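Shown here: the complex without one of its protein chains, the others still in place.
As written, the chains take the letters A and B, and residue 1 is the first residue of each chain.
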Amino acid sequence: MSTIIALMTDFGYKDPYVSLMKSIIYKINPKVKIIDLTHDIPSFDIHYASYILLVSYKYFPRGTIFVVVVDPGVGGSRRVLIIKTRNYLFVGPDNGVLYPAANDDGIVDIINVVNDKFFIKPTSNTFHGRDIFAPVAAYLSLGIDYKIFGNSVTIEDITKYEINIHEFNESDRTICGRVIHIDKFGNIVLNIRYRQYNLYKLFTEARISINDRNFKVKVGKSFSSVGRGELVLYINSFNLMELGINMSNAAKTLGVKVGDSVCIELSS
Amino acid sequence: MSTIIALMTDFGYKDPYVSLMKSIIYKINPKVKIIDLTHDIPSFDIHYASYILLVSYKYFPRGTIFVVVVDPGVGGSRRVLIIKTRNYLFVGPDNGVLYPAANDDGIVDIINVVNDKFFIKPTSNTFHGRDIFAPVAAYLSLGIDYKIFGNSVTIEDITKYEINIHEFNESDRTICGRVIHIDKFGNIVLNIRYRQYNLYKLFTEARISINDRNFKVKVGKSFSSVGRGELVLYINSFNLMELGINMSNAAKTLGVKVGDSVCIELSS
Partner (left out) sequence: MSTIIALMTDFGYKDPYVSLMKSIIYKINPKVKIIDLTHDIPSFDIHYASYILLVSYKYFPRGTIFVVVVDPGVGGSRRVLIIKTRNYLFVGPDNGVLYPAANDDGIVDIINVVNDKFFIKPTSNTFHGRDIFAPVAAYLSLGIDYKIFGNSVTIEDITKYEINIHEFNESDRTICGRVIHIDKFGNIVLNIRYRQYNLYKLFTEARISINDRNFKVKVGKSFSSVGRGELVLYINSFNLMELGINMSNAAKTLGVKVGDSVCIELSS
């Protein structure tokens, strides 16, 4: 089966951890395709991982199996979950990291994975990515029914990490939110969603308040809509409001970090 | 079709941008092979990207489709190009980044991509990697004629970034150029090409001038031709002159950066 398994971890690229997950997966299903969502999640950062998963999952083909290993509780009592949603399967620890994406797609069923006949034996206490998550995902990719891996649990029963997204409506003029992510370019992503890409057709200017600083920026189509070094507000490719500087790093320039509060007042 | 799509971006590895390009590509052509050329291009660095592409492309199988997303002008008026060369297809923004490699292979035709039926809809203004470049490359890999994607434009009409390479002839004794790249090891690559690997058979010593510093180095077969910590001049694997230090970082030691002028006087 040419299913895709999408891997996301906080393992980085220096250690062999990711490659060992892949070798286990290929041993079980040599025909599966593996895509690295990212392995540069900051260590233990469930917010970062769940944000990446939330904005990314829907671009993957139906049936993709997402495996998330950001798992500081490995070896303890946290459970291993398979979450079946309307279009995907999510495999990971019961620490909330899967919840925002799974909930967004629509949770159909949740399995507490206890059937250890699918695990690598002996099973280590510190690397369930290799010994549990990878083989479970690989067997799922072979078409094995997800229900066989354990017992069903309710949504109420699992750990939920909540990513709060505010919806922006065209009739709004002011809206407040938080910095939800800062990307590689230093673009500042806000937890404010607008379902169109054309905000710049409705508004020309925005007054921004972040951390007791107030400033005006243009509303543009993208970072390239303003002069080099200028700030601009635009709708990013995940339909979230984003502040960027053309050809520079907005987060460093403004000293902004994830979690900071932001208010925006738009004018045309 | 088992075509190869080679991806190069300045997206880094922390964000899901690269993986989303891959998921779009696999959705359209599950059988294509994807090779990551590199995604660690410094943000917006067209020189860096076009150098990597220039020295790398010819090692890929005939028919490989190169996709380059170093694209600070995304969302603006810059065009999307498919450049057909004698052996390859290049897809990327019209900002010059494709030009050195495409020109080196021999440009056959250039298409200004305007046929949006191949784009992801709605098309974002900030992530054409996912919404335009990836699907265009994926459809090309299915064998769709590149001419269907838009209208032909002339070489005169596109943006060219020029990488100037000087050819070194065996009869030369002195030659000047610039630092064109510094690699992971700190080896200093010059824009001076010698079409053989055996420079060390013709010359034993070189007098180097960089940034008002003058020093003598051995001419060797490779960095391992000199003692640990010694400087050496050799022909690298792309037939370019390179300065390295055995088991150490030449660029840091000499304080050299890309663009610095270099003159070389060879003696046997």
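One rule holds in what follows: contacts are C-beta pairs under 8 Å (C-beta built on N, C-alpha and C of every residue); 3 or more make two chains touch, one makes a residue touch a chain.
Being a predicted model, the structure only gives us computed values, none of them experimental.
Among the residues A:26, A:161 or A:203, only A:26 touches the chain that is left out of the figure. Panel shows chain A; residues 11-17, 19-20, 22-24, 26-27, 30, 43-44, 72-76, 78, 122-127, 130-131 of it touch the chain omitted from the view.
What chain B contributes to its contact with the hidden chain is residues 2, 4, 6, 13, 33, 35-41, 52, 55-56, 59-61, 64, 183-185, 196-197, 220-225, 234-237, 242, 246-247, 249.
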